[in-house]
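What you see is the complex with one protein chain gone and the rest in place.
Right, subunit A next:
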Amino acid sequence: MSNNILAIKNLTVSFDGFKALNNLNFTLETGELRVIIGPNGAGKTTFLDIITGKVKPTQGQVRFKGRNLRSFSEHQISRMGIGRKFQTPRVYLKLTPRENLELSCNRNKGVFSTFLGNPDPSERRTIAGLLETVGLTVKADIAAGLLSHGEKQRLEIGMLVAQSPDLLLVDEPVAGLTDEETENVGNLLLALAADHSIIVIEHDMEFVRQIARQVTVLHQGSVLCEGTMDEVQNDPKVIEVYLGQPEEQAA
């Protein structure tokens, strides 16, 4: 039990009676890379909102490293070690990539320490290394608003890593990327998986195939099935959800 970094039990979230998540159970082992797929409206993004504290559960509980997250707000959960990358890249456009990373990397996030402290040499080195990793060294000092979509995606992943979280939540990291960029992001995530627990939400099946070891399928707010990519792809329930009723059976 103690090996689970994240444990979700009987979780229900309803918005005005509509159940975005319905009696969902989910566990993630420390160090695991898990991909979550599911059709539109399956509750994938709500699932991340719950873990990061943006939305509070109607019923059930979320435990991170054994602690119930209900009473914590977003920044506290983030400091506990959960980092989130959003569906559309959300970086600070007016700041440079280096400054973006500096803000995330800052270890002491109180008002006065941010106010008085400047990044120390070890932080600067970490940031330089991260810029290298996400391939933005040369563009480190221009406004992030001038970066391309793919570069912004990479920068946001960099910001996530700069927080040095234990659990990374990554929402559609390759949406709108070229094949080459997709592969780069995939390799980046695989490299990160070596010492982080990661949950990836994705639509791009080829990408899922590249990185996935374990896949969870969400449907209508609950877990439909779990398993390796091949198991999941051949599961009749999954095929039904994605493709609708096979015609021979319907006939």
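Side notes on the structure shown:
What we mean here is this: a residue touches a chain if its C-beta (ideal position, glycine included) is under 8 Å from a C-beta of that chain, and two chains touch if they have at least 3 such contacts; residues count from 1.
The rule is short, and it goes like this: contacts and distances are computed from a predicted model.
This complex has a chain not shown, and the name its UniProt record holds, of "Urea ABC transporter permease subunit UrtC", "Probable alginate O-acetylase", "CoA transferase subunit A" or "Heterodisulfide reductase", is "Urea ABC transporter permease subunit UrtC".
Touching the chain that is not shown, out of A:141, A:179 or A:231: A:141 (per the contact rule at the top). Within the full complex, the residue among A:19, A:44, A:84 or A:196 touching the omitted chain is A:84. Annotation: of A:104, A:153, A:197 or A:222, A:104 touches the absent chain (contact as defined above). Interface residues of subunit A with the unshown chain, by the touch rule above, are 52, 54, 73-75, 78-79, 83-84, 86, 90, 92-95, 99, 102-104, 106, 109-111, 114-115, 117-119, 128-129, 132, 137-139, 141-142, 159, 163.
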